[in-house]
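A single protein chain has been removed from this complex, and every other one stays in its place.
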Amino acid sequence: MVKVGVFLCHCGRNISEVVDVPRVAEAVRHLPGVTYVDENKYMCSEPGQAAIRQAITEHGLTRVVVASCSPRMHEITFRRAAAQAGLNPYLVEMANLREHCSWVHADDHEAATLKAIELVKKAVARISYNEPLTPQPIPMTRRALVIGGGIAGIQAALDIAAAGHQVTLVERESTIGGRMAQLDKTFPTLDCSSCILTPKMVEVAQNPNIELLTYSEVESVSGFVGSFEVQIRKRATLVDHVKCTGCGICWEKCPEKVPSEFDLARGKRSSIYIPFPQAVPVKPVVDQVHCRYIKYQEFEASGAEGKKPPQCRICEKLCPPQALAWDQEDEAVTEKFGAIVVATGYDPFDPTVYGEFGYGQYPDVITGLELERLLSASGPTEGHVLRPSDGTPPKTVVFLSCIGSRDEERGKAYCSQICCMYMAKHAIVLKEHDPEVQSYIFYIDNRAVGKGYEEFSRRAQEDAGAVYLRGRVAKVFPQDGKLVVMGEDSLIGRQVEIAADMVVLAAAVVPSRGADEVARMLNISYDSDHFLVEAHPKLRPVETHTDGVFLAGACVSPCDVPQSVSRGSAAAAKTLALLSKETLVGEPTTAVVDALRCSGCQLCLEVCPFNAISTQVVAGRTVASVNEGLCKGCGLCSAVCRPAAIGVKGSTHKQLLAEVASLWT
Amino acid sequence: MTKQVAYFPGCALEGSAREYDVSTRRVFAALGVELLEVPDWVCCGASSTHGRGQEVALALPAHALRAASQMGLPLMSPCAMCYSRFKLASLELAHPEARARTEAALGQDIGELPSVLHPLQVLDEIAPQATVPLDIKVASYYGCLLVRPPAAGFDDQENPTIMDRIVAGWGAQPVSWAFKTECCGAGMALARPDMVARLSRRVLEQARQAGAEVVVVACPMCQANLDLYTGEKDTPVLYITQLIGLALGLSPRELMLGRHLINPLPLLRAKGLVNHG
Amino acid sequence: MQSVIPTSGFRVEVERESGEVISRCYQCGKCTAGCPAAFAMDGGPRWLLRAVQLGMRSEALDSTTIWMCLFCSACHARCPAGIDIPRVLETVRHISLKERRPPASKEVALFHRIFLGQVAGLGRVHELGLGGTYNLRSGHPLANIGLVPRMLARRKLPLLPYRKKVRWFKRLLSEEKKSGD
Partner (left out) sequence: MDMNGGPRIVGFLCNWCSYAGADMAGTSRMSYPPNIRIIRVPCSGRVDPLLVVKSFQQGADGVLVAGCHPGDCHYTEGNYYARRRFALLRPLLDFVGIEQERLRLEWVSASEGRKFSRAVASFQEELERLGPRGHRG
């Protein structure tokens, strides 16, 4: 026989002003099972909780109903109080007399009081079916995986490693560094981007706690927090990186030059290459599409007639440690991790959708990121900004903001956040490179909301003499060797035409190619723009709805370097909170199968969003079986189970039916 | 296999743009497309119904759509303005309310809405049968109404290619240029000739800078504005049907090439596209 | 300079008739930037949308902007909010006509009136007649006059019009005109 204690809260006057609490107490006193009723001005206060503990001990209560506010507010509080008095915390239920009653029926005290009585009755009816539950311990693999080696991923890996935990950093490209490595300078301090990034990249390579897997991609993820099983494909580099010393002879001597992806095709690289001089690791990979020897091998294998391509193999002949490994193949490794940080970063928006700007058609229309490569001392022009069309230095440069941003029709609805500032930066840096440069910046709203950003933006105008024109440009067209930019200065309300030497498009920030695939592997969601979705936009900005998976950097939303670093560190902190534990406490509210009733229909397997249900053979019959580590307790399985053999602890059929059966009686 | 369309020449093609009408009829006849003129057709209203409310704007195009519907044929007008009015009207008349009001104004049922075509769409489907090689650099000028508004246009709004594809198919060399879809001044020739002159001159200048020897158009307003409001020494402006006519071996007289103010004949002779006349 | 007291009535009126949501405009200016007729307008399309947003009714109704529009739709094609801006201009023009306000461009208004009159009276437009009537009534008797002999010489201007009255259209025009009263 259960002994239910009912504790009624006045919540100051929040409840008692509307609900006649003593009348509720009288009405529920004689409900079946109720052996104790108490009222308190604030049940959640320490005296209130003490009253609960005392009643449990003194009156031998086996169930506790607290009728106060929303369980989303104080369920944990009262469960803890019960546990302190030795009662299993899952034997506590709440009746929501405040949010669902007194606050919404303030104009009808009688109705509110009657409803309050029913709400308590409902909780009492339900609670006799509550069972003591014990959370299952989840073992924790104390190793983290970071996906993406840009600044956010680097920061996350370094922070996790600094706390003494093992971390594996997986990067798709042959070097880490990401977008930041492509930048010349960073706003608002004008730090040289590689000068501040390279030390961190080197630290990643040297930290004994970090396993760096470049030229590698995550292929599949299974398991759950504490023990994710991740398959990683290490693509063949055709270079034995153990033997290779990174001397550089191969990429210097390789005769096959192709457009450099790192320089956004504004420069060339060899077909055995490192993307840029400060690459980490400083070990080359062979580009199997362009390498002459690979082409030769393919020609031989095809048995085709005609002129054979050259065998080449110059790199192999010149390599001092004989590190070329033509037979190397992709390698798949499976490793186990306790937590995962996703830092897949961003790509620039493709401006070719705007035919009116002629990107891809007029060589002197370039993107902001391409300008970074032209400004960079290690870029294709060694830091001399020259027009791609004729190699002359541009004197009039026009910047176009919001290329793909703030355009619901042909681009993205959102603001890309970094463009206003990098346009200001470009104006300043261009002026430093060549005092004769005049910059014009077409902006819609100049968004300078970070620390020192507004001041920086002023600098672009006052010191670098950039002319800001408020308006979006309609068209760019060539005329007399220049590019005519047609805009409006909407502040004066006149059309503006500028004959420019170069036009720079501030292309929007979009999620990196393949980020959505990573999201699907990890069972995390992405929005309509394919940015990954955080658990709560304000209060849980780096967590996801999948336990143990965290987000860092621009995969969540466009952000600049400082924000990427913050998000990287934040994701690391969340990861460390997990890795600091030997085991995790899981929620016990998971599904459970009554093997005797299970018909083996396996409908539950189909609906389970977490693949937590499998089958097992019990006494010669195939029945469903739940992996409690994977189960989140949604109850989809129990809703489809015809023989009612599978139920979710804490939301059982009996509990819910008892609630229904208590209504209007 | 003869294809038939309901043919709506439009007011301009009866007057200043008769060469467009004549060359269209000849070229389509040569290509096996039969043009059945809409009987007793009435003006589409052009841009003059803008700002006169939906009923006035829809009534005139609806009249033509109804006629084509009765003929059971798609409605084709070489005039970009007529085409655009018909296309937009057919979209608006898909709404039952607009249709009911318009039918009340017309005093007649419109019937099943016909599809609306421009000759470019038909030409794009027909394999070229050039007999005379068109060794000439062509700027395809689309103007506004073939590509905009977005609902009525049938190609990219900023860089359409259908006409370039057609002229290339007939052997000419399209040039890439930036003013393919910039407005020529449209129907402002009487009220604001200054606007037309300014806009048309810029279009022709851009075509010239892009290396075009001739500009081809598919709209009588574009032709008139570029031809009449620039200079007689400027780049000649031909209808696409005139250019295709040349490739088919039709004579300048048959194509009425003598009617343009910017005389194209010296160039066409120099290029060997015209042997006589 | 006169101050503006923002009101929403005019915006609602224009939104209702045009079916376009004018509050979607965030004044980026791409419309005016590429407008081929803006040089002949007082405010341009972006300004007009702003005037409607702020309820500057008489300024909008009496602007040249609504008359100079060429309906080339470049603004509509490029508008990041997808607003059919010519439709908005046309709507404001319609309201202005219904209220019998003196049009800010007499020339353009007169041209369209003569044009539609021809359609109603003749069934088709007769270019020579249109030009002649326009010149007589606009007070610019010599407008475009240089072109006439050259066009006549090339037989570009037929002398006689097609003639077939379109009674239903005439009726429709006069009804539409009355509806403004």
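Note that the chains take the letters A, B and C in the order they are written out, and that residue 1 is the start of every chain.
Note that in this section a residue touches a chain if its C-beta (ideal position, glycine included) is under 8 Å from a C-beta of that chain, and two chains touch if they have at least 3 such contacts.
Nothing here was measured: the structure is a model prediction, and the numbers come from that model.
Taking the complete complex into account, the chain left out of view touches A.
Annotation: of A:Cys195, A:Ala265 or A:Leu657, A:Leu657 touches the absent chain (contact as defined above). Of the listed residues A:Arg29, A:Arg72, A:Lys308 or A:Arg621, the one in contact with the hidden chain in the full complex is A:Arg72. For the options A:Arg79, A:Lys122 or A:Lys200, the residue in contact with the chain missing from this view is A:Lys122. In the full complex, subunit A contacts the hidden chain through residues 70-73, 96, 98-101, 103-108, 111-112, 114-115, 118-119, 122, 523, 525, 545, 589, 607, 609-610, 632-636, 638-640, 648, 651, 653, 656-657, 659-661, 663-664.
Definition applied: only the chains that are shown with their structure count from here on.
Centre to centre, using the average C-alpha position, subunit A and subunit C are separated by 52 Å.
Inter-chain centre distance (subunit B to subunit C, centres taken as mean C-alpha positions): 23 Å.
Listed for subunit C are residues 39, 74, 78, each touching two or more other chains. In subunit A, the positions touching at least two other chains are 356, 475. Put simply, subunit A touches subunit B in their complex at residues 354-356, 358, 361, 475, 477-480. Across the complex, subunit B is touched by residues 36-37, 39-40, 66, 68-74, 76-78, 84, 86, 90-91, 93-94, 96-97, 105, 107-108, 110-112, 115-116, 118-119, 123-128, 130-131, 134, 138, 143-144, 147, 150-151, 154-158, 162, 164, 166, 168-169, 172-173, 176, 179 of subunit C. Only residues 11-12, 14-16, 18, 40-43, 45-53, 55-56, 59-60, 105-107, 143-144, 147-150, 153, 157-158, 181-183, 185-195, 198-199, 228, 258-261 of subunit B touch subunit C when the two sit together in their complex.
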